[in-house]
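With one protein chain held back, the other chains of the complex are shown just where they sit.
Let's look at chain A:
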Amino acid sequence: MTGNLDLLTATLAKTRAEGRAALIGGLPAGFPTVDGGVTALRAILDSGADIIEVGLPHSDPILDGPVIQTAVDQALRDGTRIADVLHTVRETHAATGKPVLVMSYWNPIDRYGVARFCAELAEAGGAGCILPDLPVQESAHWREHATAHHLATVFVVAPSNTDARLREVTAATTGFVYASALMGVTGARPTLSTSAATLVERLRRGTDLPICVGIGISTPAQAAQAATFADGVIVASALVQTLLDTPTDPTAPRRLTTALATALHQT
């Protein structure tokens, strides 16, 4: 079975044709439970998200702030395994037909085996992987297998990257470019950083890929603002927070997702 890179690309082309930014929602797998997570992800897609990012819980999430750390710690304490992540991808995609990516730090995939991971992710209907700590110069082996299985390779670029580095990274990217809105870890911020628009503008000069902005976007107003210059808006911590606030209701992210989607349809 082949992965769903083409579905991801088509989804981003469609939202672009509609003149709006895509909404990408994310949660770590296994949170609040494996089944609860699937319910929550389906609720996010059913209430207006276009694409899902499923976090592969890792013991050392150095690019994540306290909210995602809390969720990931809980998922790992409850024994979440890579099989559960793949199960989450499969169920979420099968139920909605929408593109589902995995976001993972590199060591779990390295240890699991790149070939095996790509094959199983494609088989589960995954669309690709966001790789926040795999440097492009170490990514040849991954990209070989990702390409063979039609999986997207998404790196996370930052405002501090030089233009030359941005070109090097985007040249190896498929699906979309993940642009970090700010210099910092995941988590809510009071305002959208001004560095986000500048970074997207710099990226546009070197690539035709869709550019999605994430890290530090939590409110409909911030999403609407980012949508004025980006092809997609990525929200994870704020959705996790709804589940931390209402642990007994796995559909808790629904209201925020609806508000985010509405904001993106109006811009």
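Please note the rule applied: contacts are C-beta pairs under 8 Å (C-beta built on N, C-alpha and C of every residue); 3 or more make two chains touch, one makes a residue touch a chain; residues count from 1.
As a working rule, contacts and distances are computed from a predicted model.
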UniProt protein name of the chain not shown, from "Tryptophan synthase beta chain", "Carnitine transport ATP-binding protein OpuCA", "Cytochrome C oxidase" or "Proline dehydrogenase": "Tryptophan synthase beta chain"
Candidate in contact with the missing chain, chosen from A:Thr15, A:Thr88 or A:Ser180: A:Ser180
Selected residue (touches chain absent from view) among A:Ala49, A:Leu101, A:Cys118 or A:Ala158: A:Ala158
Selected residue (touches chain absent from view) among A:Leu7, A:Met103, A:Val169 or A:Leu239: A:Val169
Selected from A:Val38, A:Val67, A:Leu134 or A:Ile211 as touching the chain missing from the view: A:Leu134
Chain not shown, touching residues in chain A: 58-63, 65-66, 69, 73, 76, 81-82, 106-112, 132-135, 137-138, 155-162, 165, 169, 180, 183-185
